[in-house]
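The complex appears here minus one protein chain, its other protein chains still in place.
The first chain written gets the first letter, and so on, giving A, B, C and D; residue counts start at 1 in each chain.
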Amino acid sequence: MILAQVEGSIVATKKNPKMTGAKFLFVRPLVVDKPDAAELRPGASTLVAVDSLGAGEGEVVLIVQGSSARLAGTDKDSPVDAVVVGIVDTVDVSKRKLYQTK
Amino acid sequence: MILAQVEGSIVATKKNPKMTGAKFLFVRPLVVDKPDAAELRPGASTLVAVDSLGAGEGEVVLIVQGSSARLAGTDKDSPVDAVVVGIVDTVDVSKRKLYQTK
Amino acid sequence: MILAQVEGSIVATKKNPKMTGAKFLFVRPLVVDKPDAAELRPGASTLVAVDSLGAGEGEVVLIVQGSSARLAGTDKDSPVDAVVVGIVDTVDVSKRKLYQTK
Amino acid sequence: MILAQVEGSIVATKKNPKMTGAKFLFVRPLVVDKPDAAELRPGASTLVAVDSLGAGEGEVVLIVQGSSARLAGTDKDSPVDAVVVGIVDTVDVSKRKLYQTK
Partner (left out) sequence: MILAQVEGSIVATKKNPKMTGAKFLFVRPLVVDKPDAAELRPGASTLVAVDSLGAGEGEVVLIVQGSSARLAGTDKDSPVDAVVVGIVDTVDVSKRKLYQTK
């Protein structure tokens, strides 16, 4: 999984019928640099994930990718490859709390 | 999934028999940079996706990759790893509308 | 899928028994740069793909990767992750013909 | 698989129900440079892996990714794509012992 931040949303009226009702979130991966592990740094490879937990803009989430993403929802035959599987409360790295939800 | 723009097409007469009739689109991933999230920026790793929705050149689409791509079409045994699953109407990032179909 | 050019071949006598008879091609991904979409540019991450169509050196091909590659051949249990699924005739990008087989 | 070092942990109270009880580790890939293969160098693309072996902060672990990660745990239907499958004792590269657990 990766850490990511929800930055926006995508609307696609014309889509695969198995995706009807899906909520598409625009998300940005978050990484932590070495040796100065002081913050979650925004990554460059933005992607689109299906929401299954009601994640809102600004929240830090856990994203599962690949075939496992299909197991996160209700329809195992939905053609999705990235889904939100957790809304993050805290991220602790090298004994420092880098993120805490408000 | 990723956002991508349809830039062209590929013709391959000699191909795997399960791909007969498939329409191959040449697509370019789109990302959004930080902190200036003002536009969809063209990425470098161009790829080829099968169209299942009638996407045309210039349109912004959602692409699913990996094994999930096989679930987007009519034949689950087709050897495809990237398929268009949505034609994008709007992309909103950080409260700005970065894309809107005409 | 990705566009790639066949550049060579690999021989491996000692191999997984399910791969007996497989022809291993050395291939190089091809991408198209922006804004000057004038040619197919050779990429850096060369890989090895199994041929299923009789592709020859210099030809531009479509490569499928991941689990879908197993569906391109005759044995779904063969441990392959990249297979040639098409021999490309033409590549059209932004209204320009970037490649045409001779 | 990749070598990685456990650097921290993530808490996500709101998560996919199949992930109840999962322990999320923040891990950093480790690579070895050429020609000076003298140490395990921290990589940049940090990720989140589920622990199945009781790995602790600072330990070097083996991470399996993709669909195979689902086979490492007790529930094959859990939507995970990265799991710790080994706690590393030693890493030997080019006749040098680059890592040894204490």
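Rule of thumb we're sticking to: a contact is a pair of C-beta atoms (placed from the backbone, for glycine too) under 8 Å apart; a residue touches a chain by one contact, two chains touch by 3 or more.
Bear in mind that the values here come from a model prediction, so they are computed numbers and not experimental data.
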TODO: Could you tell me which shown chains are touched by the chain that is not displayed?
DONE: C, D
TODO: Touching the absent chain in the whole complex: find that residue among C:4, C:31, C:53 or C:69.
DONE: C:69
Open item on the list: Could you pull out which residues of chain D are in touch with the chain that's been left out?
Closed with: 1-3, 31-34, 37, 52-53, 62, 64-69, 71-72, 83, 85-94, 98
Task: Residues in chain C touching the chain absent from view - done: 7-16, 18-19, 24, 26, 28, 42, 44-50, 57, 66-67, 69-70, 77-82
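Convention: only the chains that are shown with their structure count from here on.
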TODO: Fit chain A onto chain C over the CA trace and report the rotation angle, somewhere between 0 and 180 degrees, nearest 5.
DONE: 145
Open item on the list: Roughly how far is chain B from chain D, centre to centre by C-alpha average, rounded to an integer in Å?
Closed with: 32
Task: Junction residues of chain A - those touching two or more other chains - done: 66-67, 69
